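Below is one structure. I have some questions about it.
With one protein chain held back, the other chains of the complex are shown just where they sit.
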Amino acid sequence: MTETMTLKKLNTCSSQDFIAAMAEVFEHAPWVAEAIVTERPFEHVDALHTAMLGKVLALQSDAMIKLLSGHPELAGAHARLGQMTKDSVREQGGLSLQTLNEGDARQWDALNLAYRDKFGFPFILCISRHSRMSALREFEARLKNDRQTELRLALSEIGRITRLRMAARIADHGMLGLTGVLSTHVLDTANGRPAEGVRVQLYDVQDDGARRLLVEATTDMRGRTAKPLLSGMPLRIATYELVFHVGDYFLKAGNIKGDWPFLEVIPVRFNIKDPEGNYHVPLTVTPWSYSTYRGQ
Amino acid sequence: MTETMTLKKLNTCSSQDFIAAMAEVFEHAPWVAEAIVTERPFEHVDALHTAMLGKVLALQSDAMIKLLSGHPELAGAHARLGQMTKDSVREQGGLSLQTLNEGDARQWDALNLAYRDKFGFPFILCISRHSRMSALREFEARLKNDRQTELRLALSEIGRITRLRMAARIADHGMLGLTGVLSTHVLDTANGRPAEGVRVQLYDVQDDGARRLLVEATTDMRGRTAKPLLSGMPLRIATYELVFHVGDYFLKAGNIKGDWPFLEVIPVRFNIKDPEGNYHVPLTVTPWSYSTYRGQ
Amino acid sequence: MTETMTLKKLNTCSSQDFIAAMAEVFEHAPWVAEAIVTERPFEHVDALHTAMLGKVLALQSDAMIKLLSGHPELAGAHARLGQMTKDSVREQGGLSLQTLNEGDARQWDALNLAYRDKFGFPFILCISRHSRMSALREFEARLKNDRQTELRLALSEIGRITRLRMAARIADHGMLGLTGVLSTHVLDTANGRPAEGVRVQLYDVQDDGARRLLVEATTDMRGRTAKPLLSGMPLRIATYELVFHVGDYFLKAGNIKGDWPFLEVIPVRFNIKDPEGNYHVPLTVTPWSYSTYRGQ
Partner (left out) sequence: MTETMTLKKLNTCSSQDFIAAMAEVFEHAPWVAEAIVTERPFEHVDALHTAMLGKVLALQSDAMIKLLSGHPELAGAHARLGQMTKDSVREQGGLSLQTLNEGDARQWDALNLAYRDKFGFPFILCISRHSRMSALREFEARLKNDRQTELRLALSEIGRITRLRMAARIADHGMLGLTGVLSTHVLDTANGRPAEGVRVQLYDVQDDGARRLLVEATTDMRGRTAKPLLSGMPLRIATYELVFHVGDYFLKAGNIKGDWPFLEVIPVRFNIKDPEGNYHVPLTVTPWSYSTYRGQ
């Protein structure tokens, strides 16, 4: 990735350096950066982004389709063969392309084909906000739209993609609403204190129930993890499972003893629908009961 | 299995019929039934059981070991080859012998060998109260005992085995403390009413997290299942997972709409330690929160 | 009150005895009983009630108003002076007439006057289902209705009043939907068992926050009271407060020690709106947390 620059530097560097820095924000469309270089300085990064996106929105129909067509197919053959820009490769990482089996690959290929056939441009999705499951559901739903709606949605997704790419390039970007937070805390209501030393795991869960460990942490004396379980990026739309190892905790606390405690490992399964949302999912727990809820 | 008889009939039938009915209560020891036939009538089934067990407890050392040795090894080669009494076959059913892989089989064989080597009689466990996991843990723990303790525990387990076998043979047995109950109910605290029509599944969970569906039911207008999830038998000592499909319920109730509801499928994982216990595990739930506890 | 009789006896006794038994079911209208005496036998008590009410519903306008006018005013001067039928006296008991101060009395008198002035008959309410607060609110709301609506509501309330009076006179009445139930139980989720020995008090709460003790009980080994807190009668529409003395319980249980436990006395305040409803208001509690909900 290009190194990050400050907005100040972007505003004052040579045209060439500015274009180099912003060239890949819009996929295969360095001309967007070129088109606004003389409009510098920009007061905020949001203003810079708005200016670039404005050039795209102003395109004539043919040029627009050409720009849309520059985007790689999701999990398509190109993706699987690694023939994508570095940004796209990184962004599609959440799809676990390397683990796609042949059946999956055929399903994606069929969707990509059907979409391009119906609309004349590839399916565009800000994949950083999605898991394989949610991307698939979105794909299937959007295939049913009309062309006008899809043009609008494609541009909206390009807005999301390019905001994230811009933020990744600018050191002090100050752009709001790009990332979400998932956090937890554990309160021991049998002893009336935060539960310290509880092992917590976060998994993502596939349609078939298969789980993949994302993060593991241990609660501190405030019953919290040192940092949020997820933060600094959009939260992928997906099913998650938090697992709290409370059996060990209550054994050590002296509340229970022996084998087969009633509660040993507590799974809390939930969906995240809003990638930029604030999800706080606490656990209040005794050896015999627990509660959880979506807090904020 | 022998057909069930009433206690009244057992008290008044011919000696031959009585012995036939009770012969297999003690494994490979029809003489126990013979020894008490003249003590009839028995006022309660418990009195009958106590009389039979008394004959066993009164045995001299050699005879006692012989009786213990009549019991089949748990998940041993005999079990796997089907060379057991019909009662033993049925009781060992919970061990899922048919799914034992070679590694497992070797582990059981090694334990059986070590036990018999140390104590001079086979490991005896009332397997109807156990899962494969709990039987294994129990086996490993008991291997560390001294012989005196194991003699006592073996007889205690035989007491449990034979009480269950007797209950299965006598129509109006009236024996207490043989079985446990696992039940649930679902209360919708967003709408202030029992949650009707919630699909509920009960799984048992292996050490490696693999789950096996035991029961599936749907809650009725009282938020309960038509009958307890488990009842009429000892509850196997094991890890269980209740799964409540609340997403569909709240969608239908109109509380939520669209994809990716925060709560869709709620797993509640717990251990059962007391096979004869009463476990009530309710769920109070809204689209955004839930609580569960061990009730009774 | 007349002694209770069985339906069978009512169906077969002399006309005179039947009329004597039923004479006061409709206030100051023994003719209603007389009018149906020849229709005996009745298969169910509900059929008997329907027959009597039918005679009232069939009345011409003038006769109807005369019947309505036979009902005493609520908390009116007659009530305060004790010039009512025994049934009315008993039923108005919940209004705590003896504690009405002069201001209250004036308010009731004014309402009674305004109502009679507007509609030409007294305000009729099945007072067994009401508290002073709910009766007052109902009175004020109904004063705003038109005469047609009030005629209908007055007859509906007479239906309720007379069903209760009939049930009180017939030993095996079998009438459904006459009474409600308020019950509780206390679950100790710190120790995983029903909370035994918790003192529970039920108060009714006035608009000004003043409370009056209705029932006091102690939980048994199931965490329940020996009988429901309220049952066998309509639950008065009112604000209630359950008070759970959990401090003493957890002190005795060894979970806490010393003065000033975080939770000592837990008040749970709620309204009952449905006099014939089933209200189960449990408490799940630790020394540091609690939950309650309306169950059923």
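As written, the chains take the letters A, B and C, and residue 1 is the first residue of each chain.
Everything below uses one rule, namely that a contact is a pair of C-beta atoms (placed from the backbone, for glycine too) under 8 Å apart; a residue touches a chain by one contact, two chains touch by 3 or more.
The structure displayed is predicted, hence computed values, not measured ones.
*Asks:* What are the shown chains in contact with the chain that isn't displayed?
*Replies:* A, B, C
*Asks:* If the hidden chain were put back, which of B:Pro41, B:Gly120 or B:Gly192 would touch it?
*Replies:* That would be B:Gly192, which touches the missing chain.
*Asks:* For subunit C, which residues lie in contact with the unshown chain of the complex?
*Replies:* Against the missing chain, subunit C presents residues 134, 137, 237, 239, 241, 258-267, 269-273, 288-294.
*Asks:* Could you list which residues of subunit B touch the chain missing from the display?
*Replies:* Touching the chain left out of view, subunit B contributes residues 189-192, 262, 284, 286-289, 291.
*Asks:* In the full complex, which residues of subunit A touch the absent chain?
*Replies:* Against the missing chain, subunit A presents residues 187, 189, 192-194, 222, 284, 291, 293-296.
Convention: only the chains that are shown with their structure count from here on.
*Asks:* Averaging only over C-alpha atoms, locate the centres of subunit A and subunit B and give their separation in whole Å.
*Replies:* Measuring from centre to centre gives 47 Å for this pair.
*Asks:* Any idea how many Å lie between the Cα centroids of subunit A and subunit C?
*Replies:* It comes to 58 Å between the two C-alpha centres.
*Asks:* What positions in subunit A touch 2 or more of the other chains?
*Replies:* 262, 288-289, 291
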